[in-house]
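A single protein chain has been omitted; all remaining protein chains appear in their positions.
Labels run A, B and C following the written order; every chain starts at residue 1.
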Amino acid sequence: MFQLPTVQFTEEQEAFRLEVRNFLQEHVEKGTFTPKCDSWLSGADPAFSKLIGEQGWIGMTWPKKYGGHERSTIDRYILTEEFLAIGAPVAAHWFADRQTGPLLLRYGTEEQKQFFLPKIAKGECYFAIGLSEPNSGSDLASVKTRAEKVEGGWIVNGQKIWTSNAHVCHYMVTLVRTSPFDGKNKHAGLSQLIIDLHAKGVTIAPIKFLTGEHHFNEVFFDDVFVPDDMVVGEIGNGWEQGLAELAFERSGPERILSTFPLLDELIQELKRQRNKEGLKQATKLLSQLWGLRNLSIGVAQLLESGNAKDVAIPASLVKAIGTKFEQSIPEIARLLVTTYPKLDAERKFDRYMAQSILHSPGFTIRGGTTEILFGMVAKGVVAR
Amino acid sequence: MFQLPTVQFTEEQEAFRLEVRNFLQEHVEKGTFTPKCDSWLSGADPAFSKLIGEQGWIGMTWPKKYGGHERSTIDRYILTEEFLAIGAPVAAHWFADRQTGPLLLRYGTEEQKQFFLPKIAKGECYFAIGLSEPNSGSDLASVKTRAEKVEGGWIVNGQKIWTSNAHVCHYMVTLVRTSPFDGKNKHAGLSQLIIDLHAKGVTIAPIKFLTGEHHFNEVFFDDVFVPDDMVVGEIGNGWEQGLAELAFERSGPERILSTFPLLDELIQELKRQRNKEGLKQATKLLSQLWGLRNLSIGVAQLLESGNAKDVAIPASLVKAIGTKFEQSIPEIARLLVTTYPKLDAERKFDRYMAQSILHSPGFTIRGGTTEILFGMVAKGVVAR
Amino acid sequence: MSEMKDMILEVAERMLADRVTKDVVDVLEKGDWAKDIWTLFKENGMVDVALSEEHGGAGGDLDDLLNLVRLTGKYAAPIPFAETTFANLLLETANLAAVDKIATYSLQEGLILQDDRISGTLQNVPWARYANYLVAFVKSNLGVQVALIDLGDVTIKPSCNLASEPRDTVILNNASATLSSVLSEEQILHVQSIETAFKIALMTGAIEKINDLSVQYSKEREQFGRPIHRFQLVQLQIAQLAGETAIAIAAFNNVCAAILANNYLHEIAYARIRFEDAITTVATVSHQLHAAIGTTHEYALHQYTRRLWSWRDEGTNCDFWSEHIADYLLNHDGKLWPYITKTAETVKS
Partner (left out) sequence: MSEMKDMILEVAERMLADRVTKDVVDVLEKGDWAKDIWTLFKENGMVDVALSEEHGGAGGDLDDLLNLVRLTGKYAAPIPFAETTFANLLLETANLAAVDKIATYSLQEGLILQDDRISGTLQNVPWARYANYLVAFVKSNLGVQVALIDLGDVTIKPSCNLASEPRDTVILNNASATLSSVLSEEQILHVQSIETAFKIALMTGAIEKINDLSVQYSKEREQFGRPIHRFQLVQLQIAQLAGETAIAIAAFNNVCAAILANNYLHEIAYARIRFEDAITTVATVSHQLHAAIGTTHEYALHQYTRRLWSWRDEGTNCDFWSEHIADYLLNHDGKLWPYITKTAETVKS
């Protein structure tokens, strides 16, 4: 169960990587964006997302007829790595590109695909993911937001929480209960609806992050009407569809590279200081990155070849171990280079330290806690 | 619940420490024993135990009328630290001194005290502890060894396992089931009997340690007769008595210092090599030792003042964290000093490394696994 | 431990528990501070604890003061208490008169004394914008002296640490000052160790509070139909927090005892080094236990974790003490055990 393909990038892939890298570097120099750590969650910049859409870098693997570019999973992997490594503000279109697109391609109606996918690919249409609710935490099946059938659609009441960037998004794929809760089969009766976040009855309230920044939201639904054509897949199949959606988000480079800009600066500082002993110790971090990247790319390649059923265990491992790695970088970096972490520091190293430290508690929580992931891995391993 | 007394050793105590230290050093030089790591479990040497008994260093805190010396818990603490720090072979009398003595003083009959305690204090009578059984593991209440009442005593049948040094011991305090198992109250119906290990029907079979050494045993009871006067405390009260016994073994220096000889050699090597960077890193280990020692001495002082009910949580913490510390020493030491660990190496450092690595798996298992201890701590903390 | 200790501490804890709510701590983020709590501390003589009587002290030993500092850490009190009281101790060590207003301090290098005037820039000076005085090390060709500087007409650029506590840039340009005589190396080390003891006190308080919050949360929060403290992995987290808390408190208490016994240097050094692990573990584990709620501004956990993340890189830090101990070991013969047990060899210094 641990045998993953190895990947040697082709010359075309290397060239594509350099193309992306040069483009991003150019825009850093132009001042289009300022690199920072954890930019895929905290850096929402619609103008930048449109720019990326213009490049053809959203919906890269999707069919051309829906505005996609029919490139490989590995190309998309390379693109994502480059965004994260430089710390580009990709948060606005992130979830639509990573989760909503694949979800609609798999379960959406032809009309939904034609309507949403091209807009997403242009970087003009952003989706939030509506899973968690107050008190649901890791127990996603305990969803209480309910949709009642009415003529031509559904009336939704309830509340979602921890919704990343809902305040800049246009729609939310929302997990709702369409039949009453059944204690014996908690996963039955759930469905996914696309809710227009500007519809009547939708209220978005910010949840300030511990730094005071605004990434998360509470989203309230008060008799919100959702037309029938905004149902994703089948009524009652929401749990299974949601799980499939989650598989796409587990093993990507965003579980390894959230604090990469800091790691880069660490190595640069050590080189500037000619600190060989420090570099020797830093090779441990590099070896962890190296190992996780092998694993993560192997999973991407396995997904490319369509062999999705063997992916669950290694994908969960990438996330569980990768996010701990991201979290450990500031803790180790400060032992090797003297620092006073400050959000407004002049020295990049101190600034990235501050960003990394303050954001790191979220790494091992978002998208499934380490504890939940380890439990899933163990159950998967034992079941073999 | 975390407020422990602080201890500043008195001049008399400092003098006693030096007395012990000089005595042990002298005997190392004479060749009476060769220091090694984990000597309190693996170094059983009856001749050395007799020598210690002659010094008045067994049963130190017990009443004089039973061969004890009426010294303080802190004196005994100091003595134990010195044994462990130098790596002296105290395993033969260890359990009798640490557990059986206090158990008999608390629950034993006058006859038992008069018969056993003076012999123990002379270093001539050794006790094994009979708790674990095959398949019982951490679930001690699942004891199956049974004692049936007969005229004048009990007939014991069953089996104990992991019994340290039973092959050099004279007796075993044995937890047995004296009434049938009651699923609703697993802890009822257990009793403690002193079993003569040379009695008819007792068979002792070695369980070789992974190094091939012989510390552990299986002990089989086949219709072994135990006279009534060998019952400890009350029939049916064995669980409670056993728990009280365990409290004495949780927080002692043997949960911190099992690999101290290696730590000592590590610092000596680094000093010899004038390796300041290595010493800086080693201060982390020293700070852990320092912190644990404060905690452990605080618990000893609390026991001295008779305030035993607040002791459970910090005592479990000492063992859980201390044994992980012992286990970490070889892992960190090898990063600071180049080594080829070998049991027969010429260099002490390599020898202590080998002893520490090979013995370390046992540290966090014996006397209650880390997992069980952490669970007990959490339950204790939450119950407050 | 002085007899008044229990009383003072009880009063102080009651004041802090009653008044320093989450919102009060937040005022720092709005560029304000808790003047009323400062006034209360001042009126109750707490700012003068442990100062000698000739310097206007209110009695009490240094360990009483450290326990008060621990309480301000436990409640994240947004007042310059540790700063003012330490600045006064620093003045006292240098045989200068204590001050009666808000003071801050800096032990950084960076100030130069020339012709009795002081110039230089200090980064990250705590509370400078609100302080009347700065007590700082200054360097001349004679050595290190302590200077008492009036902050009245000095350029101060506000900034803050990860916890939004004021950490300002102070720019001195030929400033006048009251100067002490030159400090001995021993005096400098004494000052550095006591500063470290203050940080240990603050950190101990914050760790205690994080532990309290976490245990409480584990009882209140339910998942999969039961309180989360019933899950083994949460029990592991609770136990890890308990362990670090127990070790921190024992370390702090032993630091206090060692200061009273006047044999404190190594006790402080090892406590401070040990706190590095404590901080990483406590911050990581408590956030993981709290999951999403702990990352919100609304919940109080971050007020303590952000302070720990800030304090560990401020002042006389772990690296200083590792270096000091490594030097000590290199320059002293003998085996490790006599040193650990403070016998045979003395570790006074």
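Keep this in mind: a residue touches a chain if its C-beta (ideal position, glycine included) is under 8 Å from a C-beta of that chain, and two chains touch if they have at least 3 such contacts.
Small disclaimer: the values here were computed from a predicted structure and weren't measured.
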Partners of the unshown chain among those that are drawn: A, B, C
Touching residue (missing chain; options A:Cys37, A:Ile195 or A:Leu317): A:Leu317
Hidden partner interface residues of subunit A, rising order: 2-4, 6, 8, 14, 17-18, 21, 81, 85-86, 260, 263-264, 267-268, 270-271, 274, 276-277, 279-284, 286-295, 298, 313-314, 317, 320-321, 371, 373-375, 377-379, 381-382
In subunit B, positions touching the absent partner: 132, 135, 137-139, 161-162, 207-212, 216, 327, 331, 334, 338-344, 354, 357-358, 361-362, 364-366, 369-371
Footprint left on subunit C by the chain that the document does not show: 231-233, 236
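Following the convention adopted for this analysis, only the chains that are shown with their structure count from here on.
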CA centroid of subunit B to CA centroid of subunit C, Å: 39
Where subunit A and subunit B are represented by their mean Cα positions, the distance between them in whole Å: 51
Where subunit B touches two or more other chains, by residue: 277
Residues of subunit C engaged with two or more neighbouring chains: none
